[in-house]
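Have a look at the structure below, then the notes.
The complex is shown incomplete by one protein chain, all other protein chains being positioned as in the whole.
After this line comes subunit A, so read on.
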């Protein structure tokens, strides 16, 4: 590290003037030896190895034309040249590949058909601090027709590879096969930290061939373990700080839609900022709970406040920003709100057209309450 530090310090002044490419080196430590640079050097951006500097001394006769046809960078053992941009100055050539140079890999630098150097990129030691902060539902008792699971990580994770690192084991420790829905695009939130995983709906819906052939993914009265491998890496390549697991048991199918009429409400007193508490009598979808419920005043204005999901998703509290005033209020629930089996306020997830009642059409379900 000390060596690289010295080299970059030296580069700082010399690469400012590189052809159309200006490097600014911001120092976070005191490493100030301005020794001359006359060797091939890996340039870094934070932890990433992002470019290679080759000094002019090693490139006799080089002119600033079609550099990509004279200097090749190759992953050792591969015939294809690494794609990237070349920039030349009187000091030398900087090659910036399209993606960072891969840690623990060797690269060949070839000039005019001759191997100039073999460059080893050191292994990157991750800080091991990326963690799985939450597995939702939090409850350890779920219906047999559980539809989805959310995984919430502390940092953005590598995408498109969840099937390699995620599994559900039965009570014997055997991995359940083909239980997750394989979408070509994984469902991550905007930050890339929360992943939505569907248990294969084809196996949950009655009468579908996967359901008839393989049965429901989960069975009533059984114990399962959701396992997240510690090998799953974040975007910087660091593995999770440890493996995670969550045991849960299954109870019978949930074939009823949630209904706000049946919820218990503990009302605050007027003139206070006490929480409004709502108990659902069952666990509901954690993610939807956070954005489908609003409190409305009689004049139609919504009450500003914060929702906190509690008690294994069976209740929530609403903390108002201002004191409650006495009067009539409405609990307004978006009909999209689902229970753990994907039944929303308007329809069952697995609805029998011949037996079940028709799907409701109300966009919202409202319930009046009075604060005194």
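Convention: a contact is a pair of C-beta atoms (placed from the backbone, for glycine too) under 8 Å apart; a residue touches a chain by one contact, two chains touch by 3 or more; residues count from 1.
Operating definition for what follows: contacts and distances are computed from a predicted model.
Asker: UniProt names the one chain left off this complex as which of "3-carboxymuconate cyclase", "Purine-binding chemotaxis protein CheW", "Probable Ni/Fe-hydrogenase B-type cytochrome subunit" or "Sugar ABC transporter"?
Answerer: UniProt lists the chain left out of the view as "3-carboxymuconate cyclase".
Asker: Given that one chain is not shown, which residue among A:39, A:57, A:140 or A:178 touches it?
Answerer: A:178
Asker: Touch as defined at the start, partner being the missing chain; which of A:117, A:233 or A:314 qualifies?
Answerer: A:233
Asker: Per the definition of touch given earlier, which of A:43, A:168, A:228 or A:316 contacts the omitted chain?
Answerer: A:43
Asker: Pick out which of A:82, A:227 or A:249 touches the chain that's been left out of the picture.
Answerer: The one listed residue touching the chain not shown is A:82.
Asker: Check the options A:55, A:134 or A:192 and report the residue that touches the missing chain.
Answerer: Missing-chain contact among the listed residues: A:192.
Asker: Pick out the residues on subunit A that sit against the missing chain.
Answerer: Given the touch definition above, subunit A has residues 1, 5, 8, 20-29, 31, 43-48, 50-51, 73-75, 78-84, 96-102, 105, 107, 125, 147-148, 156, 158-161, 178, 181-190, 192, 196, 198, 201-202, 205-211, 213, 233, 235-237, 285, 287-288, 334-336, 338, 342, 344, 346-347, 349, 351-354, 359, 361-364 touching the missing chain.
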